[in-house]
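Yeah, one chain of the complex is gone here, protein chain that is, but the others are all in their spots.
Note that the chains are named A and B in the order they appear, and that numbering of residues resets to 1 at the start of each chain.
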Amino acid sequence: MTRSLYTRLLTFALLSAGMTVRADIPAGEPGGVGLAILTQKALVVPLEGAQVINHAMILVREGLIEAVGPQSKMVVPSDYEILDVGSHWICPGFIDLHCHIAGTYGLNDTVYQTNPGLRISPETVPGNPRLKLAVAGGVSTVLFLPGSGSNMGGQGVLLKTGVDEYEAMEIRNPGSLKIAQGDNPKRWAYGMGRIMMAWNLREDLSRGKAYAAKWEVYERDGGVKPKRDIRLDVFRDLAARKTQISTHTQYYRLVLTTIIMLAKEFGFATYIDHGSFDSYLATPLAIDAGVAAILGPRQVMWPRPPRFDTDGQVRGSAWGFQKLGHKRIGFNTDAPVVPEEELSLQAAMGVRYGMDDSHADGVRGLTCIPAVTSGLENKIGSIEPGLDADLLIVTGDPVDPRTSVEAVYQDGRRIYDTQTSRRRW
Amino acid sequence: MLSLTVPLTPRTRSISARIGRLMILTTLLMAAAPALAAPPGDLLAIRARHLMTGSGETLEHVVLLVENGKIITIGEDLPIERGIPVLELADDQWVVPGLVNCYTRYGMSASGYSDLRPNMKAVDELSPSTRASVSRMLRYGVTTAGLYPAGRGIPGQAAVVSTVSGSTSQMVMREVAYLKAIVGNTSTGKRYLRDGFKEADTWLGKEAKNREKYDKDKEKADKEKDKDKKKEMLAKLGDYKPLDPSNKGQAFLDMRDHKISLLASIGKSADYLHFLDALGDEDVKWDLRLPLSSECDIYHVKDKIAESGARIIVEPMITLQRATLRQRNLPAELHRAGAKLVLVPRRDSAMGDWFRDVGVMVGAGLDRDAALRAMTLEPADLLGVADQVGSLEVGKEANLIVLSGDPFEAATKIVAVMARGKIAHGEDEL
Partner (left out) sequence: MLKNKKRMLGLGALWSLPLLLAPSWSYAAAFINDDKESADSDSEEEETWVYLAGGDVYTGTGAFLRGAGILCHDDKIEAIGFDIVVPEDAEVLNIEGYSVYPGLIALSSRGLFGGNGNLEYSVDPFSDNMLLAVASGITVAVQGTEIGRLNRGRIEDIVVGKQQFTNLSYSLSNPGGRKTLREKFDSAETYLRAYRSWEGAVRSNKELKEPKKTGVDSHALAVLRGTEKAVFRADIQQDLLAISRLAQRYGFRPVIQGCREGWLVAAELGRAGATAIVEARDRRNKSENLVRPGGSSIENAAILHRHGVQVAVAPGSGGISMGGIVGRDIMHMPVEAAFAVRGGLAEDVAIASMTVVPARLLGLEHRLGTIEVGKDADLIITDGDILHYKTFVQWSVIGGRVVYDKEAELYLAHIRPRPVEELAPEVPVVPGERDEEIIEAPKEESENPEEAPVVEPAPVDDGGEGPAPIPEEPPVVPPVDPPVDPPQEGSGDG
């Protein structure tokens, strides 16, 4: 167990020891009694280990998962409320690392060609109709991102979808630094080519890295306080690996640039956000550099020789990455390109077009993989003790489009319930 | 007489007989009149190390006798009688028949229409200047050409010409060989074909009625009792005058009578099926022309084409399997399936590159003899002049090309071209 997880559990245990329970607060929520959920199948999807527990019991308290295991090996604590979902399954809430629908469409404030200081968080519109639909589709956490109109669009923010106040939504700001290396940034101003874009990126990355180093030295050793530059602040988080670079990148040679420049040369945590067409060819280098692949909205590459020669095959992106050995494959929607609530369909299509799912890879691509990719593996993405109780009650395989989401828990709170309100999706 | 290495085919037997006779005659003449030692006419002998006949044989150490523009003898290791001028070719030089380009508009400049005009004829475009332009094909080895009319839809009837320069009567071998029709994946192609046959049917109907009327009138006249009146009526009636065929119907009637053939331009397998559907039950002789696109899918119907016995004109071009970079040699595939292959120069290359382009196909697996036949005898057959040109055989026109090497090697060039017995190009080289 990692140190932060241990700390959380300890805090939680201490808090709950001194806290009084109120009867009017629903079970599972902070201040309420504990909740024991009994289910035929729990897709616990930890990063390693068994992905499924049959006939499982999940204990939720104070908004966190307290324990999970087979019913035969666990006992319901005395004052816990029991929720038996019968033949429904439980899985973690989905995480989409490429979302543009959590607010307005002011995505591309492309003032300069690189804008690392811009933050999209002011754009957030909590509880907007699209987010409500997203919740009904099982998406409980999104990375709300700037667009790809410039090489660095700004800082994205990690948000929970189901609450109506911004403060409760925000998980981490900056959720990521958005870098775009595709063809979209070429549109900026007078139009430019790849040489200029790469140069400009490296300029800013170098400056940022130097800025971060200065601050690090100051914090460690004291001395003259460096001048604050809010444009470069994000690099302090990047250097400390508190946040990641989400890179809009596709095509093999472009992904190579991403990995080599961002991960190897500058040493930042980064991941591929799109990874379409023949990006999968960069898998060996990606594995070596620890770069995950979050794939979408395109899930397949059609043959288009001579540029994309697949020898006549329709090749799934997920298939490609997995075939070459990648273990960290996730899915996104780039909502609204694909509607946010169809995130599970993206996983279904990835599996359909060749990704082997014998280790629940489809569900993992919606949950624990995006979680670990964005540094939130100790908070969301799996059903493990100490993590947030972000759970979905689903009628079957969550990746199957036929499966519907019956209820959604976020931080132990039931924020969507088809039995008490109209089914949204 | 002949060396034992020559196989005794009926042809060589007749050659042998002919040579025998010639030698006896010459001996007698020489014996009888020593003064008549000079040989008759413009006899020319050509001795070559390698020769491809165009009909599938490759001969070594060949002697060719040409008189009055025709081949009178051809065989391996023949002794040449003293007195006959001999053209000795170098050991590395090859002789092949003059090429037949059965589908070209080289040298012609008129533009056409895009509808149903089957009675337009390419032969009408031959003015002195176009004849001179057309003759320039000779330098590329083309000694016979099928000239088609300009335009789309059904633009008209093609002519067969010898590319030797001269008057129209000297050049034109056949006024009409085939009717060109473009049957693509559009409704107009199919419709024009059907309309054409309908026109023919309509005219036949009118003609039948006309004939009927004449017969009735004749009957009436015959029945007339008054001898003078009868004479007057018969005189007035005269002989039966058939109707002038409408402009649109005649070519289709000629096709039904097998006087001319139909050349259908298709683009892909679907077009072939649509063409057969448009043709229906009509009994006409037809061939196909397939301008190759980079991803042509004709391989779906190659067996059907082979079964039909029709000839198919293609360009020597490597194509790709759709959506891949896998290469296909469609001419070779068609030939292997049993179809009669005809090759024409590529649309996007110069005519001078024809040998080179076909050489690439041979290198990629096309049978050599089939390749040469596709440039010579098969197109001659398509044009209906295979009895006169297309291969190096006795009785045919002495049209041949001297090449600096194997015809399908990359470095080979045309050294000289002989048409109708006369060196038309490259005289200095020899």
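The definition used in the following text is that a contact is a pair of C-beta atoms (placed from the backbone, for glycine too) under 8 Å apart; a residue touches a chain by one contact, two chains touch by 3 or more.
Keep in mind it's a predicted model, so treat the numbers as computed, not measured.
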{"item": "Full-complex contact with the absent chain, from B:Arg131, B:His274 or B:Lys396", "value": "B:His274"}
{"item": "Contact partner of the left-out chain, one of A:Val85, A:Cys99, A:Leu238 or A:Met349", "value": "A:Met349"}
{"item": "Hidden-chain contact residue, picked from the options A:Ala102, A:Val135, A:Leu254 or A:Ala360", "value": "A:Ala360"}
{"item": "Touch criterion as defined above, residue of B:Glu57, B:Glu81, B:Asp297 or B:Glu333 at the omitted chain", "value": "B:Asp297"}
{"item": "Contact set of chain B toward the excluded chain (per top definition)", "value": "185-187, 190-191, 268-270, 273-274, 277, 280, 297, 300, 322-324"}
{"item": "For chain A, residues in touch with the removed chain", "value": "41, 43, 49-54, 56, 69-70, 129, 133, 276-277, 297-302, 311-316, 319, 337-339, 342, 345-346, 348-349, 351-354, 357-360, 363, 397, 399-404, 422-425"}
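Basically, only the chains that are shown with their structure count from here on.
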{"item": "Whole-Å separation of chain centres (CA-atom averages), chain A against chain B", "value": "72"}
{"item": "In the complex with chain A, residue positions of chain B that touch it", "value": "320-326"}
{"item": "Of all residues in chain A, those that touch chain B in their complex", "value": "303-306, 309, 311-312"}
